[in-house]
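One protein chain omitted, others in place.
Moving on to chain A:
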Amino acid sequence: MRADPPGALHDWLDDEAGPVVRPYAMTGGRVRPTVGFDLVAFVHADPEADPDRHQLSQPEHRRILRLAAEPISVAEVSAHLDLALGVVRVLLGDLLDARLIAIHEPPATSYYPDDNILKAVVNGLRAL
């Protein structure tokens, strides 16, 4: 999936920029997921659902379902699959459309957590 940087034509690509990829081959060229997924949204596979009843085009779909047997963050799905976030989001959109996963976006309370939550964080950090 990865290729070496293609030389002089792409002079703004250097080692610092990371590898050149053609990442959206896996999603059939789709670059937009059907819904947004926050980095810290949690994905959870529906244990009742049967993936065999759906046309899942990529083995990565099933890898996501296995990872999400327990709730797992979008960022961690991306890291464990070694796939870029944009690709993961498209695949998650497929699984959501097929009702194979539930998605839990961070609630608005996480943007402005109340004092009890902040106290719990401080106490938790101190106890580490």
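We adopt the following convention: a residue touches a chain if its C-beta (ideal position, glycine included) is under 8 Å from a C-beta of that chain, and two chains touch if they have at least 3 such contacts; residues count from 1.
Note that in this section contacts and distances are computed from a predicted model.
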Original post:
What does the UniProt entry say the missing chain is called, choosing from "Acetolactate synthase", "Thiocyanate hydrolase subunit gamma", "ATP-binding protein" or "ABC transporter permease subunit"?
Top reply: "ATP-binding protein"
**OP:** Extract the touching residues of chain A with respect to the undisplayed chain.
**Re:** 10, 12-13, 16-24, 29-32, 38-40, 42, 44, 46-48, 70-71, 73, 75-76, 78-80, 84-87, 102, 104, 106-107, 109-111, 113-122, 124-126, 128
